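Take a look at chain A:
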Amino acid sequence: MKQHLVLRVVAKMLIPPILLFALYVQFHGDFGPGGGFQAGVIFAAAFILYALVFGLETARRVVPDRLVHTAMAVGLLIFAGVGFAGLLLGGNYLNYSVLAENQKAGQHLGITLIEFGVGTTVVAVMITIFFAFAGRSARMSDEDW
Partner candidate 1 sequence: MTEGLALALTLAIPFAGAVLIGVTRRRPNVREGVTLVTATALFLTVLWLLDGVLAGARPAVELLEVIPGLPLALEIEPLGMLFGLVASGLWIVNSIYSIGYMRGNNEGHQTRYYICFAIAIGAAMGIAFAANMFTLFIFYEALTLSTYPLVAHKETEEAKLGARTYLGILLSTSIGLQLVAIIWTWQIAGTLDFTPGGILAGKIEGIFVPILLALYMFGIGKAALMPVHRWLPAAMVAPTPVSALLHAVAVVKAGVFTVMKVAVYIFGIDFLAVTGASEWLVWVAAATVLLASFVAMTKDNLKARLAYSTVSQLSYVVLGAAVATSMGVIGGSLQIVMHAAGKITLFFCAGAIYTATHKTEISDMVGLGRVMPFTFGAFLIGALSIIGVPPLAGSWSKWYLMLGAADAGHMVIIGVLMVSSLLNVAYLIPVVARGFFLPAPAIDPQPASAGAAAVPANPGGIHEAPLFCVLAPCLTAAGCIALFFFADSIYRLLAPIAMR
Partner candidate 2 sequence: MTLADIPGLYNYWIVILLMMTGLYIVVSRGNLVKKIVGLVIFQTAVFLLYISMGKIIGGTAPILTGRPEIFSNPLPHVLILTAIVVGISTTALGLALVVRIGDAYGTIEEDEIAKADHEAEFGGPETP
């Protein structure tokens, strides 16, 4: 697949719009369908496409394992951290209303933050899973496929 020029060009053209769409879904979740989870999946899909076209090793260089693992942890920490922020500011755990001066602003801020956390972890986990499966298959294909 690496040698297929047309595919590479098409993929190169496709990936940016997919990424844009992912961002849109991420931050549009408040108004229409969408949110961190969906955005994460789409973002990961774009990346997987990249890996399929340009090869696993290239993809790995672009996004090192260490970064992926860190992102996986950080997303969850962001979510949980927002909860703690509510707690420190005088509310119960996960109370967003106290995050800003009025309830609506606080809720909005809180939701945006946690959706970002969700998105981060989901992207990272999806990429991890893909690498794990694809990594194996690459090995197999070299030796016995």
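How were these candidates chosen? In short, all candidates are chains of the complex that A comes from, given by their letters.
The definition used in the following text is that a contact is a pair of C-beta atoms (placed from the backbone, for glycine too) under 8 Å apart; a residue touches a chain by one contact, two chains touch by 3 or more; residues count from 1.
Treat the numbers as computed from the prediction; the structure is a model and nothing was measured.
Here chain A is displayed by itself, and among the listed chains 1 or 2 from the same complex, it touches 2. Chain A meets candidate 2 in the complex at residues 31-33, 37, 129, 132-133, 136.
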